[in-house]
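Have a look at the structure that comes next, please.
For this depiction, one protein chain was excluded, whereas all remaining protein chains were kept in their positions.
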Amino acid sequence: MSIVSRFKRDRVGLVSACALVGLYLVALTAPWLAPYDAGETSLREVFRPPSAEHLLGTDQFGRDVLSRVIVATRVTAKITGVAVLLAVVLGTCGGMYVGYVGGRLESLVMRLTDMLLIFPTIMLAIVIVTIAGPSEGGVIVALGLSQVPKFIRLARGVTLSAREALFVEAAKAVGAGRWHILRRHIWPSISSPIIVQATLSLPILVLSASGLSFLGLGVQPPTPEWGAMLNESKDFLRTSPYLLAGPGLCLFVFVLASNLVGDALQDALSPRASSEG
Amino acid sequence: MVPAGLLLVTFLFGLFHFIPGDPALLLAGDNASAEVVEGIRRAYGFDQPLPVQYWTYMKKVLQGDLGVSNFSREPVTALILPRIFNTAQLAFWSMGFAMVVSLILGCCSAMFWNTWIDKLITGIALLGICTPVFVSGLFGIFLFSVKLGLLPTGGLDSWRSFVLPVVTLGAFQAAVLTRMVRASMVEALGQDYIETARAKGLAETAVVFKHALRNAMLPIVTLFGLGFGATLGGSVVTETIFTWPGLGRTMVESILSRDLPVTQGALLLFAFMFIGINLVVDLLYAAIDPRIRFDAP
Amino acid sequence: MSVAHSDEPLIEVEDLRTYFHSEAGIAKAVDGISFAVRRKKTLGVVGESGCGKSVTARSIMRLIRPPGKIESGSIRYRRGEETLELAGLDPKGRTLREIRGAEIAMIFQEPMTSLNPVFTIGEQITEVIRLHLGAGRGEARRRAIDMLNAVAIPSPHQRIDDYPHQLSGGMRQRAMIAMALSCHPSLLIADEPTTALDVTIQAQVIRLMRDLQREFEAAIIFITHDLGVVAGIADEVMVMYLGEIVERAPVRDLFRDPKHPYTQGLMTSIPSLNGARKQRLPVIEGNVPSPFDLPRGCRFHPRCAHASELCRERAPLLLEAAPEHHVACHLQDPELA
Partner (left out) sequence: MTASAHLLEVRNLSKFFTLRKGMLQRAAGHVRAVDDVSFFVDDGETLGLVGESGCGKTTTGRALLRLVPPSAGEILFKSTQLAREGEAPRLIDVATATEKELKVLRREMQIIFQDPFSSLNPRMNVGQIVSEPLDVQRIGRQDERRDRVGSLLESVGLNAKDARRYPHEFSGGQRQRIGIARALALEPRLIVADEPVSALDASIQAQVLNLMLDLQNEHGLAFVLIAHDLAVVRHISDRIAVMYLGRLVELASTDALFESPQHPYTEALMAAVPIPDPDRERAKDTGLLGDVPSATSPPVGCHFHPRCRYAEDICKTESPPLREIQEGHTVACHLADTIELRSFGS
């Protein structure tokens, strides 16, 4: 059974994949989708509870929460998407390279990644943000780099086991060079675990990105961001608890969808599943 | 351990130099006069060559001198030390909560693999890992403090101050760890020696809790170590939500106010805690895995 | 089926069917087999991979895991005066647990993975002794050392505190045998116990099992794919193909006069130590069909050189072609041949 058809039969995976795609569509079309200008303040309309006019109410500056939540989707999607891409590219190339070349360089890099892996993502990100400064670019770099050790480890592991595989030995026996083996044998073995890991990293990055913003170390106001919005709302819990709902729910859905897609992909791509099918 | 510590101190020393801009200017603040900046430059030795600065820094760290806060002018060590205890308390109770819950739920889930019990537990765990601490924490404050008035919204006064932060932080970790414990147990239960244990006539509980769990403990110890680290990391956010007087909040505040000596000190202590946990995990691992214990020359 | 002998068999399996249900369909791993194991005797079970020999063993132990299931049939086990129906027992229930390890014991192919890596072999052997014989700690340890001695493990006093990874493959399998025999079971099921071992070690282990059988008076079901091994240990042999028994006979009769074309094919296709060299071996053509897509009629017919129209249509029954020599082949059926 092919991977696509196995994935398709996984209803939960399919629905969550649709949800994830939907969120990215929202992110793409945010400026047109948002009913109001996300940055427009109105002192006459502060702290309006949800109504037909403002579905999620308005905040302390009278800004429409729904519009801000929608625009924030765009911010989060961009930050996490670029960060994952950064981590995948750096980590995969690095991991494949040290895995294939081996030697001193490999043990040095692996000791370093092992050390970095004992630090939680958010701590690594905080350190890097401290250096790079709290801005969108800083957050992207921080989050991307914080995931690189994971990908180096994964890519190296798969490269090593593929390098030891008998079919690689067979290829060497017919005279195949390094480049041929990397391209024909190692890269195909590496791509699916990397894709799975990338999807599984996505929820972690979403949580970390909003966590940083919540702490004030991420995207800076007035740019709408879920974590930052939650942080602002915490001062008005007593009077306007509805401010929690929008960003909280969006975060939850994004993380849930990406987790489920990751799980489904892992099931569909795992070698065990293919041998049983 | 020693090389890791050395690397760390080097890294933190470099922090001053990584950050764009003049370190003396950073320390002095934006609207300090040129003389003040120059004074700081000399006082901190920024005019010295790099190796000399490095050596001085190392010596100071080893002596427990982490510098002086830019704002309160207090020694960083004195500022930070009482906070560590608070953070450790929070992390310790949260992790304890997470370990107990995840072990019970994870084992149950694996034992009743693919039944409604398993599905219920994995479902709850999934919801748990999708709810960030700052969402569940704020919701908890809203419900238990604002609406019901049962628990304080923050601070650290009595045991009641512990309930919300510990449960919020612990529940998230418990959800993450439950999934991993379950996976390790399912893996262990699929091994050949489980069939041997069943063939010996052992009761299912002995098969699961003696033969499978003892093997699954190897990966679980590592996971718990990583979980402990993650809990410490999560404490940064949790402390901010619940205005907990801990190291994490101090660090965030120092970053926001660009109080570099404090940031450095807090990062150093955090890092040593992570390395310490890692060390404990390695030792524990060696203690419970006979293949490591007996292969050492 | 009549029992010709005065002593009743220890285990009587009748029309056992164990199927595995999966998305690809139903795999009939064991499909209607009947046989008996006599006390103190060894039944050899021979066949290629996927013939159902291991599933047969696990069905008797009731160790079949989902999606596998015993569909029908009976496994009668004689325990003193009473007869127990193993197929009807709860696989996690008390009665079966009392039997497993104590009265029916099992050893597996891979001694590396079938011993628990985090317990010493002593802990693993005493566990079963204490469980079934109710012995105390010291008593169980003494018995365990005796058992290690019986399986010829040198310096058992020290070896008992070793972990599996500290022993060689042959020693591990001996430890497994010691564990299996430690409660003096009346039946030992050995699933390819020597396949993972080197030939010289295999010879030692088989010799050991023969000696121990005499000493412990256990019946053995010995599963193997190697005809040479079965010749050295079995009293009676049954040959399985695709979940069915194709031939069952006392060991000498089977090797003197194999009656089923599959058995004949197996015997002639293996190179021998005294046959002609550098010549083509007679082979069984083709491959073993998928268990999801079994041939109609006789399951062996697509690979059989003697297959007729009848073989394609109707499945042969396992009939007695000579005294105690049963074979499932139309060519051997006097009414049809």
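Note that the chains take the letters A, B and C in the order they are written out, and that residue 1 is the start of every chain.
The definition used in the following text is that contacts are C-beta pairs under 8 Å (C-beta built on N, C-alpha and C of every residue); 3 or more make two chains touch, one makes a residue touch a chain.
Remember, predicted model here, so these are calculated numbers, not experimental data.
Visitor: Can you list the shown chains that the omitted chain is in contact with?
Guide: Looking at the complete complex, the unshown chain comes into contact with A, C.
Visitor: With respect to the chain omitted from the figure, which of C:M112, C:V288 or C:L319 is a touching residue?
Guide: In the complete complex, the chain left out is touched by residue C:V288.
Visitor: Of the residues A:E40, A:E53 or A:E169, I need the one that contacts the missing chain.
Guide: A:E169
Visitor: Extract the touching residues of subunit A with respect to the undisplayed chain.
Guide: Touching the chain left out of view, subunit A contributes residues 107, 111, 165-167, 169-177, 180, 184-185, 188-189, 274-275.
Visitor: For subunit C, which positions touch the chain that isn't shown here?
Guide: Touch set of subunit C with respect to the missing chain: 48-49, 168-171, 198-204, 206-207, 225-229, 231-232, 251-252, 255, 265-267, 269-275, 277-285, 287-288.
Criterion: only the chains that are shown with their structure count from here on.
Visitor: Farthest chain from subunit B, comparing Cα centres?
Guide: Of all chains, C has its centre farthest from that of subunit B.
Visitor: Centre to centre, by mean C-alpha position, how many angstrom separate subunit A and subunit B?
Guide: 21
Visitor: Mind pulling up the subunit B residues that touch subunit A in the complex?
Guide: 4, 7, 15, 18-20, 126-127, 129-135, 138-139, 141-142, 146, 225-226, 229-230, 232-234, 236-237, 240-241, 251-252, 255-256, 263, 267, 270-271, 274-275, 277-278
Visitor: Which bits of subunit B are touching subunit C when the two form their complex?
Guide: Touch residues, subunit B against subunit C: 191-193, 195-204, 211, 214-215, 218, 288-291, 294.
Visitor: Note which residues of subunit C are touching subunit B in the complex, please.
Guide: Per the touch definition, subunit C meets subunit B at residues 61, 63, 92, 96-102, 105-106, 108, 110, 113-120, 127-128, 131-132, 163, 165-166, 176, 179.
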